[in-house]
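The excerpt is restricted to a subset of chains, each kept in its original location.
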Amino acid sequence: MLLAKSTWREIDERLKSSRTVIIPIGSNEQHGPMGLLGTDWMCPEIISHAAEKAGNLLIAPTFNIGMAQHHLGFAGTISLRPTTFMSAIEDWVDSLARHGFDRIYFLNGHGGNVATIEATFSQIYSHYSYSGNPCPFILKLRNWWDLPGVLRLCAKLYPKGHGSHATPSEIAVTFAAYPDFVKSAAMEPQIAPDGPIRDALDYRARFADGRIGSDSSLATIEQGQQIIAAAVTALIDDVAKFEAE
Amino acid sequence: MLLAKSTWREIDERLKSSRTVIIPIGSNEQHGPMGLLGTDWMCPEIISHAAEKAGNLLIAPTFNIGMAQHHLGFAGTISLRPTTFMSAIEDWVDSLARHGFDRIYFLNGHGGNVATIEATFSQIYSHYSYSGNPCPFILKLRNWWDLPGVLRLCAKLYPKGHGSHATPSEIAVTFAAYPDFVKSAAMEPQIAPDGPIRDALDYRARFADGRIGSDSSLATIEQGQQIIAAAVTALIDDVAKFEAE
C-alpha cells in the first residue's frame, strides 16, 4: 500500500490492523560519471515499492533530500543542513505518530545520512525523556545494503571495485528500475581512490569524478534485479520482525 | 531533463546553456474520500514531467511535503511546520544557487504552501538585503492552476463544485496520470461546505470528509488529460518568460 496513492479513509482502515509505516529516505547527490543524481533516494524507493507489491507493507512518500554537504562541489547535488534535516524528520515523525503509527521504519539509501538520522532519533526521544512521559512509538533506521544478505550478495557480485560511493550495486539497482537511463562513462582510474570525507572542496580535490573506492562501470541491469530481489525479501522479513517486537 | 535522472556532468553541461531549474513542490495531505493523499505534490510533478518531455526544461526532484498542519486530523497527512518548511526551502535554494542556477522556479500544487513559500523568499533575500550584497538569483512561485488559461479551463469543466480543496480538477489530473488509482466514493453532501482554515480539530469539525467547497466526483481521466495539456503549454511559456527576464 502506497500512502500517497491512498485516501485518508484507506489509511484509517489500515491503521486498524497495522500501525507500521516505512519511509524510504535518501539523498540527491552526485554519483560519479555514470550514476544518477537521484541514486540514493531511488534505491530505497525502488526496493520498498517492489516490496509493497510482494508483501503487505505501507510505504510513505520518499524523503528525497538528505545530508550531502560534501557533494556540493558537484552540480545537481541538493543538500539539507543537518539541523534542517533533523527538523524535517521530526515533523514527519510527529505527523505520522499523530495518526497512531507506532512503528516508524526508515529505509535509508545514503551512508551520509546515518549519523544525522540517529541524532534526530535522540532529539525526538528527548522530548519524552526530559518530560518523563513514555514515547508512544518506536523508530528504526535500516540501510538497504544492511538488510540481511544484501551486502553479501554485493560482495559476491563485485569482489573488487565495490567501494563506498557510486558503488556498482546502487547503480545497478537504478539501472534495473530505469533502463532508459542507463549511462556509461570511462572510469579514470578504473577504481576510484579512498579517503576521508570532509567539506565540499576537500571532497572534490580528493575524488575528482565523485566516486569513492568504486568501479561504477561494473553495474548491469541484471545484477540490479538480483539485488532488488534479495533486498525485497529481506525487507519484508525485517519489517515483520520490527512489527512483532 | 530530469535532474535526478542525470549525472552531475550532464548538469554541468546544461548549466552552460541554461541556468534555470523548476522545482515541483506540494504537500502530502488528505484530499477527501476520493482524492489521493499525494495529490498536491503529484500534480506539479505530473505537469512538469510532461512539460519536460515537450520542452527543454530542467526539473528538480519533487519537494513532496509542505505546510499541511490543518489536515493533521486526517490519517496519512504529513506536514512540515512552517519554520521547518522555510529552512528546507532555503537549503534547496542554497544548494542550487551553489551550482550557478540563477532562475529558480517553484511550481506549486498546494494553496496552503503559498504564504510560507513567500515568507521564505523574503527570508532568503534578507541575507543579501541586510548585508548589502546583490542576490545572485531570482526566485519565482507559480501555482499550477494559476498558469495562464488553466483556471479558466477548470471553470469551464466544472461550472459548479470546483471548490478549493479536493477539487475535481486536481483529482482529475492524478486520475489521468495514475488510472490504476482512480477511486470513487459517495459525496455527502454533494458539494462540500466552505469556511475558514485554522487548526486541525477545527478543520475536521467544519469539513467532515476533508473537502472544501468541491464535488470531487466530477473528476474524469479525460478532463485530467485536458488540464495537463493546457498546463504543460502554459508552463513552458511561463518558464521561457522567466528565463528571458
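Each chain carries a letter (A and B) given by its place in the written order, and its residues are counted from 1.
The criterion applied here is as follows: a contact is a pair of C-beta atoms (placed from the backbone, for glycine too) under 8 Å apart; a residue touches a chain by one contact, two chains touch by 3 or more.
Here the structure is a predicted model, which means the values were calculated and not measured.
The full homomeric assembly consists of 6 copies of the same chain, 2 of which are present in the displayed coordinates.
Note that only the chains that are shown with their structure count from here on.
Centres computed as Cα averages put chain A at a distance of 25 Å from chain B. Within the complex, the chain B residues that touch chain A are 3-9, 11-12, 15, 28, 30-38, 41-42, 60-65, 72, 74-81, 83-84, 87-88, 90-92, 95-96, 98-100, 178, 181, 183, 185, 210.
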